[in-house]
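The complex appears here without one of its protein chains, the remainder shown in place.
Up next is chain A:
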Amino acid sequence: MAFVQQSSPHAHNARPTSRVMLWVIIAALPGLLAQTLFFGWGNLINVIWCIAVALASEAAILALRNKPVAFFLKDNTAAVTGLLLGLSLPQFLPLWVSAIAVISAIVVAKQLYGGLGSNPFNPAMVGYALVLISFPVAMTTNWAEPAMLWKGAPGFGETLGTIISAKQTAVDGWTMATPLDEYKHKIATHTAEEVLRHPTFGTGVARGWEWVNAAFLAGGLLLVVLRIITWHIPVAFLAGLTIMSLAFGNNADQYAPVTLHLLAGGTMLGAFFIATDPVSAATSHQGKLIYGAGIGILIYLIRTWGNYPDAVAFSVLLMNFAVPFIDHYTPPRTYGHHKPRRGLASRDQG
């Protein structure tokens, strides 16, 4: 008889990477649904397009690298990168700009660094930051007017046509800046009350945006409950942002209020879906808290005193830089040891 020879453990209860990624996609659906409801077809088209480009570019680069294409495509990680970009890019962003974002994310930020698990930076955010810097006008003016679904929004065909065609001017009537952008630019010359009269803010915090953020929060909580992600990064992220805006933003006539910081822009998407990318995030619990808090604080700094209205991408990338450093100084204490062993191994240390 020939028996299977195998190293222990012999039992496995792994939730394979592909299923983990599938859950991320499922958890993002409420947010996508909210985006579609409040901002029209744009994000849905973006998501489908970005996933398609992500899979195609992943397949191409894997083939070039002589890696098993089907094996890696099945892990769903490329699809998630495409999904995240589709969710975060402006609704009326031209196809080719999205494509550049996706291709640079997959090909450069992920595969050229060694593929899955080897990328030091969050691929989706590399793609996002790249197009944000390269095409600032397209990236800041193609946001859909909120809640236009209720008042004769452009249909699917029209939206698709706008995204595909190069004639971006046709949609001027529907597009606008984001609430954070609006607030930031108007508050210099107006009072908070005047700024908030603008239709983008609606009666709540930021018409449409608060629902989208709430939906991403719900999806994110699902991920926490399913133990796909731990609470550390999102909580530290939101805490960092909240504490900063409470500390500096108590005067609404000068700085955006905390509600706007939390519920407008990409805050919840960033906290639960983007910052939690395990490959590029810190590993230990303590490290995750530092990493998340760092992102939250940086977001506030960039939003308030920087040049960009939203700052999730830059903050995540900046903290990605710090991950090896954080990891070296935040190992957990091992059983039976007095202190955690920090820093690098060196010959003189016992």
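Convention: a contact is a pair of C-beta atoms (placed from the backbone, for glycine too) under 8 Å apart; a residue touches a chain by one contact, two chains touch by 3 or more; residues count from 1.
To be clear about the criterion, contacts and distances are computed from a predicted model.
S.K.: Refer to UniProt and select, among "Aminotransferase", "Electron transfer flavoprotein subunit alpha/FixB family protein", "Sugar ABC transporter permease" or "Ion-translocating oxidoreductase complex subunit C", the name of the complex member that is left out.
M.R.: Per the UniProt record, the undisplayed chain of the complex is "Ion-translocating oxidoreductase complex subunit C".
S.K.: Can you say which of A:Gln5, A:Asn66, A:Thr189 or A:Asn307 touches the chain missing from this structure?
M.R.: A:Gln5
S.K.: Please identify which residue in A:Ala56, A:Val69, A:Ile100 or A:Leu116 touches the non-displayed chain.
M.R.: Among A:Ala56, A:Val69, A:Ile100 or A:Leu116, only A:Leu116 touches the chain that is not shown.
S.K.: So which of A:Glu58, A:Asp75 or A:Glu210 would be touching the chain we can't see?
M.R.: Of these options, the touching residue for the absent chain is A:Asp75.
S.K.: Residues on chain A that touch the omitted chain in the whole complex?
M.R.: These residues touch the chain not displayed: 1, 3-17, 19-20, 71, 75, 77, 115-118, 230, 278-279, 281, 283-284, 327, 331-337, 341, 344-345, 347, 349.
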